[in-house]
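All protein chains but one are shown at their positions in the complex.
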Amino acid sequence: MSALDVRAAAPTGAVRVRRAARAGAGEWLALAFLAFVVLAAVAAGLLAPADPLAIDPANAFDPPSLAQLFGTDESGRSIFARVVHGAGTSLLIGVAATALGLGLGTALGVLAGLGGRFVDFGVNRLLEVLFALPGLLLALFLIVIVGPGTLTTTLAVGLSTAPGYARIVRAQLLTVRAAPYTEAATVLGVGWWRKLRRHILPNTLAPLLALGTLGVGQAIVWASALSYLGLGAVPPSPEWGAMLAAGRTYLSTAWWMSVFPGLFIVLTAVSGTVLGRGFQRRTRSR
Amino acid sequence: MSAPGDASSGPVLRAADLSVSFGGRSVVRGVDLEVRPGECLAIVGESGSGKSVTARSLIGLAGPGAAVTAAELELAGRSVVGSSERDWRGARGRDVGFIAQDALVSLDPLRPIGREIGDSLRLHTRLSPAERRRRVLDALASVGLPDAAVRIGQRSGELSGGQRQRALIASAIALRPPLLLADEPTTALDVTVQAQVLDLLTSLKAGGMGILLISHDLAVVAQLADRIAVLEDGRIVETGPTEQLLAEPKAEGTRRLLAAVPFGRPRGTRLSPDGPPTRVASAASGAARAPTRSAPSPVTLEAVGLVKHFRVAGGRRIPAVDGVSFTLEPGRTLGLVGESGSGKSTVARLALALTSPDAGEVRLNGQAWSTLSERQRRPNRSLLGAVYQDALSSFDPRLTVEGILGDALRPREPRERRREEAVRLLELVELSSAVLGTRPVHLSGGQRQRVAIARALAAEPRILICDEPVSALDVSVQATVLDLLDRLQRELGLAYLFISHDLGVIQHVSDTVAVLHDGRIVETGAAEALFRNPEHPYTRRLLAAAPRLPEPAG
Partner (left out) sequence: MTPGSPRAEPPAAGRAGRLALRALARIGGGVLVLWAVATLTFFALRLIPGDPAQALLGGPGSQASEEALAAVRAEYGLDQPLLAQYLRQLGRLATGDFGSSYALRTEVAPLLLSQLGGTLLLAVLALAAGWVLALLLASWSTRGGRVGERIGSALEVVGAGLPHFWLATVLILVFSVGLGWLPPISTPGPLGLVLPVVTLAVPLAGFLGQVMRESLLDALEAPFALSARARGESEGGVRRRHALRHAALPGVALSGWAFGYLISGAVVVETIFARPGLGRTLLNAVTERDVPVVVGVVLLVALAYILVTVVTDIAARILDPRVPA
């Protein structure tokens, strides 16, 4: 009976909660696509036997066909093979940047949340300064210092996402620290370290898996933006953003050179978001 | 259009065979209702009985996915069966005023209340803005909200709970509809405010308005209703004039509701019907197991001149607790009663040493308690247990019942004995061991509170601090939890610091009562004497405002 009462009181809310319980078709599709990208990253040759660097001028600018799924570029290289072989680089950059951002963000957030008033104040001011240098700006500044390249791109994207994660972790930690269940543990005589290990850290860090999944897609987007601007991976290497940049010159004649690598970036980002939000709903509804 | 003469003599609400279902599940099954002008009909039932859905279906707002059927449904003398959405909108606010359940959040927090009240006028009349303003001021004056000219520019967040409820009522009656639907109009309000709101509704009734009152609380209903309908599982199980129904309840459901009211019931009387046989068995085993410690030493909790300030917006410091002293004797119950903002929860936190007093101290067994460091306190933490109002939020959301109880048993029992002990604790609070693998979100309110009590008992405490432990529960569930606490006290010799806003609950559970007002204890004394002979004006006011059932003749 009580379930019905809830539904009558908040119809859409109940629908939303009910939907959270099971994975939708969207989540399965997202998972399938990410599985494809991961497979491409570890065993590109399996999916696309063609050499992504093999030049074949006779077959330059072939439009997409059954033989050449995504067409060929100005040197006759297979775009499909290049997209598949580029998955490794793009994914690695995305994952590494997110790991860096999440790791640094978590460290800062936990430090601020546990370190006492002065540490919290200091970390907060540092975060404010970092926030004043929005994403790409911080990345570009870093490139001026270190010089362009794949490693810099990864570092730059990771660093520019860290303050956002730090703020989320800190807020979550403060909530958990003051939560009634943490107080209930105090009343039971549970010591500080055990409270930290048993309640505070697990409940603070639980949402991070979802955040990370959400973050990888965006990290790939920003890293490929840097490549597109000519500051990340450099053209012969089959990185998605760099491929798009190379296709720019031939935009009016060979649209496939730009469209397909971009499509993979979009699909990766969307899949990450869909899966991440799925994780979020699940942790929340539990 | 019916002539106005009809509306004043005929019923303002008539429903026959009203049924509501959601996706094939019936929630309301064949309900008949009639309200005449100047009359109040109350629908009483527990949560899930379908009473709110009934009220909302009467104005065509049962919610998406609801299938509403009725043989007859008349509002203000007009049939609304088969009405279009447009017709419904014309009737809402003009023929029926509606006061929704959550009084405190039923006004848009982003809009001035003048606009909210004026909306009914804007939607149903062609008055000019100036005339609307005048009518809004009238409506506010009629619900007794002072400084109406200032109030209309304020948003609901700037008003107190009672003021919000008055403004909400003003918005419902701005057009003087012949019928008012009031869904739990006084829940979440303090008793004194509740009494004022009930007075207001009584005067509206005297003015000729028909009222359909929805409530879970028989005592509240008894103040206002001419007739009562008891709703159980979507059906009306009994209906009749208020006095007759309260004096000679016929239906089983009515009797159970009446028995569950704690007011005026001396300590130790059972509020719930005898439980199923398993209960008896578990009680026996609990009793057999109870003396695991040989003759536990009596423990006293003492508060001496406690003061605690809070910083409010603007940097000012206001005292939440201001010179509170009391002594909790071993094995006894000290009831601490007060309205919202009286500082009672702060007293609970001070007693548990979750926050330290600005002045005064808490002493445990004649020894320092609040002045110790947390490390020094830890060995004696097991003497004190706590039960909170919101049991769910006091459980780590990642843990199952077994995990929760296991954590609480950790200091006392080795790992391999914990499961067995957890089962024993569950038996003690009359829960089956089947809930061990469940997360508390999936338990009912009463089950959650039992798990919370089991957790509090795990460390074999001598004192339980109970902060509004039954306030979020239905009356019948409240009755079973109060009975459980009573049994545990007798079997285990516990002392309770029992904090509540509910005078009935306090009277039922307490040996000694302390009345808290604005952070000070204004009166304290033996429960019976204090309730019979209150001395402080505030206590008198509080007792006078408390809704109670008429004294039974016998």
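General observations
Here the chain labels run A and B in written order, and each chain numbers its own residues starting at 1.
Heads up, the rule we're going with is that contacts are C-beta pairs under 8 Å (C-beta built on N, C-alpha and C of every residue); 3 or more make two chains touch, one makes a residue touch a chain.
All figures in this text were calculated on a predicted structure; none of them were measured in a lab.
Between the chain not shown and the residues B:Val193, B:Leu271 or B:Val321, the one that touches is B:Val193. Shown as candidates are B:Val81, B:Val105 or B:Ala149; the residue that touches the absent chain is B:Val105. When the whole complex is considered, the residue among B:Arg462, B:His501 or B:His517 that touches the unshown chain is B:His501.
Counting over the whole complex, chain A has residues 10-13, 15-16, 26, 125, 128-129, 131-137, 140-141, 143-145, 147, 217, 221-222, 224-225, 228-231, 241, 244, 247-248, 251-252, 255, 258-259, 262-263, 265-267, 269-270, 272-274, 277 touching the chain that is not drawn. In the full complex, the hidden chain is touched by chain B at residues 56, 59, 61, 89-94, 96-98, 100-102, 104-111, 116, 119-120, 123-124, 154-155, 157-163, 168, 171-172, 187-190, 193, 312-314, 339-341, 344-345, 389, 468, 471, 501.
What we mean here is this: only the chains that are shown with their structure count from here on.
For the pair chain A and chain B, the distance between mean C-alpha positions equals 46 Å.
Chain contact summary for the complex, chain B toward chain A: residues 22, 25, 27, 47-50, 52-53, 56, 62-66, 101, 233, 352, 354, 374, 377-379, 381-382, 384-386, 388, 390, 393-398, 407-408, 411, 439, 441, 444, 455, 458-459.
Here chain A touches chain B in the complex through residues 1-2, 4-5, 7-9, 11-12, 179-181, 183-192, 198-199, 202-203, 206, 286, going by the rule given at the top.
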